[in-house]
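Missing here: one protein chain of the complex. Every other protein chain is in place.
== chain A ==
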Amino acid sequence: MKKRLIAVMLCVAMMASLLVGCKSGSEGSGDDKDSSGSAGSNTMEVEGDYTELEVWTFIELHQEFYTNMAEKWNEANPDKQVKLTLSNMQYDDMHNKLSLALESGEGAPDVVDIELGKFPAFMVGDVELMDLTESIAPYKDTTVESRLDIYSKDGSRYGLPTHVGATVAFYNTELLEGAGIDYTQIKTWDEFKAAGVKYYEATGKYFACVETFANWMINLMLVQKGGDYLDGDGNLDLTNDTLVEVLQYIKDMQDTGAFATVPGGQPDNEEAYPSYNSGDYAVQIMPFWQTSRFTSYMTDLEGDVAIAPAPVWKDGDVKSIGGGGTGTAVVKTSENADLAAEVFAFIKLSEEANKEVWNVLGFDPVNTAVWEDEELTKNPDNKFVQFFNTYPFDTLNEIKDSIAALDTLSNEKWPSINNELVTTTLNNIYENGMPVKEALEESQQTLENEFN
């Protein structure tokens, strides 16, 4: 009798764990840099002759976007039709699989989305991605060049950009007005800090977060001061004065009490969204694509958020930098690499593509001519236009000529530097109170050992 009871209980437990297992499988983890995605495969319907292309993505929304654009390509080029088979995988999985496929020379797709932070890792040694310089040529004049450069090596371009990712400020106007703060008056970091202190005194809540698991704001501040993580010869230089100054400035912000670390370590994180959604923090300094996180994960803020240029140190500083991104690459060994390059240059860089990037994804397209098309950017039916209480593109056009890039992002050393920063350095400084200089020296040592 007892045995029977145990058997029944074990069966129940097993079933339960199976069911729980299924659930977690279909949910997919949201730990990625560019929206969440779950595993899934889609194939296009095409009539007549066509060439099949296999595409890997880590953002599910991209599938729909690519399919729409491929249909347009097929209409315009009936002699060169393509049929896309799209597989979506979780962020880490996809990059790891790609890495293994390229390593072993088997199983790689024809076309693949590679996230900016992972891109330099695929530029080491013999590059197994196709040189896309020629395919990009027809669209080169209308595309923001710095966004092409970040996917380049030795003058050859290997990735098709998705967006500019201009870093801007997202202000929760309802909360700020309650504390008597007018965000339009915040122009410099000093004013930003002062506004934070005022807000904190009035409400007892945090103004903005101090990043520990990303470096969106840090990179902007650094570039504005003309700083970098590498010296002029490309050697690691974490202990340079500019970087120390920037991190110390943020440390001083934190010491006022108005700025604090956020659960999850940065605004684009599933643990952080609720903190913003519930008003624990009022401001985010984030790349433009954060718009899509607002409409998906911080829905309570609808109508409360204004987009404005990020602060600067002084007049004349660059107003923004491109942050994050996805470069679509073609695998060199693919049988149809040439066609794939041509088709995807159209899918990602043509004017229609740029419009779709805004309509479907809510990102700032790389063709800045599109930014001025008011019919598009002020379309009242657009959910992003509806969500924010300023027109997003008003801000973009204001900073348009002053969007710089941190060149180090395309350096082979960047993935390791970034990894060290977000796991160790920033935590040492902002969670454990280690002096800035000391923390940077320690990380410099660790990384030198890796690069030696």
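We take it that a residue touches a chain if its C-beta (ideal position, glycine included) is under 8 Å from a C-beta of that chain, and two chains touch if they have at least 3 such contacts; residues count from 1.
Keep this in mind: contacts and distances are computed from a predicted model.
Student: Which one, "Mercuric transport protein MerT", "PCMD domain-containing protein", "Sugar ABC transporter permease" or "Chemotaxis protein CheA", is the UniProt name for the chain you do not see?
Tutor: For the chain missing from the view, the UniProt record says "Sugar ABC transporter permease".
Student: From the list A:Asn96, A:Thr184, A:Ser296 or A:Gln386, pick the residue that touches the absent chain.
Tutor: A:Asn96
Student: I need the residue numbers on chain A that touch the omitted chain, in ascending order.
Tutor: Listed in rising order, the touching residues are 2-3, 5-6, 9-10, 13-14, 16-17, 20-21, 24, 29, 31, 92, 96, 99-100, 103, 121, 124-126, 212, 263, 265, 271, 275, 415-416, 419, 422-424, 427-428, 431-432, 445-446, 449-450, 452.
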